[in-house]
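A single protein chain has been omitted from the complex, and every remaining protein chain is retained in its original position.
Presenting chain A:
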Amino acid sequence: MREVVTVQLGGFANFIGSHFWNFQDELLGLASDPESDPVFKNPYLNTDVLYRTGETQQGILTYSPRLVSVDFQGSLGSMSSRGTMYSEGSSAPSDVLTWTGGVSTHVSEPHKKNLFLQSLYEEEQENCTTMSGTNSGKNDSRREIQDKDMVECLDNDVQFWTDYSKVHYHPQSLYELSGLWMDAQEFNNYGTGKDAFAEGFRGEEIRERLRFFVEECDHIQGFQFVVDDSGGFSALAAEFLENIADEYTNTPVLLYAASGPGSHMSVRSRKQTIFKELHDAVSFSRLAPFSKLIVPVGLPFLSTSKASTFLHFKDEKPYHCSAVYAAAFHSACIPFQMEPVGPSADLGDVSGAMDVSGLIQMLAGQARQNMVSILDVSMPAPALNGKQGEQSLLGSLQPLTPDVAKDVEDLQAVESMTVHGALGSGGHYALIPEVKDTVHAMYEQARTRPMFCHLSVARSPLPIPLPFPSIFGNLVGQRGELLGSPVSGSSSRGSLDVHSVPMAVRLRSSSAVLPYIENRLGNLRRFGIERGAPGAELLRNWGFGKDEVDDMGETLSKMVMTLDPHSQMSSDSD
């Protein structure tokens, strides 16, 4: 078995992660539910890759994500950082052993559980007491109303990422940065994050957490990082990654650098613009060297971008946009979970297994060592034999990576595409060969073709768990099919109306990402390196010497060079 350890650093990363694990949890639930669609009972998608089995002190078996999540203190809302699975009854200490004097207790009001969490809790209690499911008829009608309320409640006031999480986490998984509180304004720049890792015992403790999960792995295939690109967490991640590169030298790191919606909003003064641009440049150039493959995601205006043609939501809610990214990460992660089989034998339900290092080798290890990839997504993916006038599968894939050039002809492009749950003729889930043939045919017809494309296919679609936000437009049907005419009623449809969606994602290593890197290089030069640059002082404040800044520039211009050897930008560096 080839395990993947997931690491989530930062607020927005945890928002994404929470959705991600909800999908996994939903899949687990569907696989064990006798009434669910047989397409979800897929023995070839191994959830052990992402999950670990454990045992509580009482000897109860547990199954929890193999995850290290780092966030501010107080960011867990109503959830306890030790999770619920391993709770030891009453945790309140009967007496304080280090003190013999009088003790007075002050208790702050715990965060109130919202409707969704309350119902989860009640359900658990019910499961414990009555295992029999009689008088279900009556309950159902009540449940229905409750579900609606819950979805509404979540749509309106999600504050913490734990508010919509239905997963049980291991006590080692959730790490709160002691002393760094949520809403702390100061943690929004690179400088403050730089020391946060080394301060006190934090770095040591985070490493310890990671080691706990790695030690268990028989054969780790790689780390999957989701990092909050905006704010101090990116600096923290860079320090952490440097550490990992040192300690686990041969284990590849796949890094998603996600920027939240807040980072692009609000009109800014010139000073703030410089601040932001420099931050992005520094953050990117520091993260890239320590990972094997970096995938920047986070569009400034996701809701109006082409990637969300069939989606309907507001940009400013992290709860909403993170769902889109999470869905894409989930799909990109599917090939890692497939049971590896020989290349010739195709199983009925999956095809195209690949491990993390395989993916990285393919995308970043070719002749042109480009380690920056673009993530494209099609959500929901159109049916394979679409009617006339509808978009084809390839055409519907739209980037989630910002600053990507369109229609670039790149002969050396390499792609890895994952399609799952695609609908074929007659609204059935398409069989593997059908999908493969269609995709190949589409590539034949396409104007620009990549040098190489790896295709992974699974039959099971993306299940939509109850706490998923109502972000689907009114052209999306119950199984994610695209309808000809809009459904009457509300303009956005959520988990009650849409139960699953077909997905297609594509990671592509192409020179289309060039503008992204060039932007950052340009900004770094303009604001940080040139003589009299307005941001030079700022960089010094963040603790970077001139040499370090020059090194960063060098790193970026090398990346530009690999993609475009004739670049203007790189030739003037000396």
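Keep in mind that, in the parts below, a residue touches a chain if its C-beta (ideal position, glycine included) is under 8 Å from a C-beta of that chain, and two chains touch if they have at least 3 such contacts; residues count from 1.
Keep this in mind: contacts and distances are computed from a predicted model.
A single chain of the complex does not appear, and UniProt lists its protein name as "T-complex protein 1 subunit zeta", one of "Sedlin", "Dolichol phosphate-mannose biosynthesis regulatory protein", "Large ribosomal subunit protein bL17m" or "T-complex protein 1 subunit zeta". Only one of A:Gln73, A:Gln361, A:Gln412 or A:Asn519 touches the absent chain when the whole complex is considered: A:Gln361.
Touch with the chain omitted from the figure is made, among A:His219, A:Arg270 or A:Arg531, by A:His219.
In the complete assembly, the contact with the undisplayed chain comes from A:Thr56, out of A:Ser32, A:Thr56, A:Asn156 or A:Gln272. Although one chain is not displayed, chain A still touches it through residues 54-59, 86, 88, 91, 93, 96-100, 211, 214-220, 247, 250, 252, 342-345, 354-355, 357-358, 361-362, 365.
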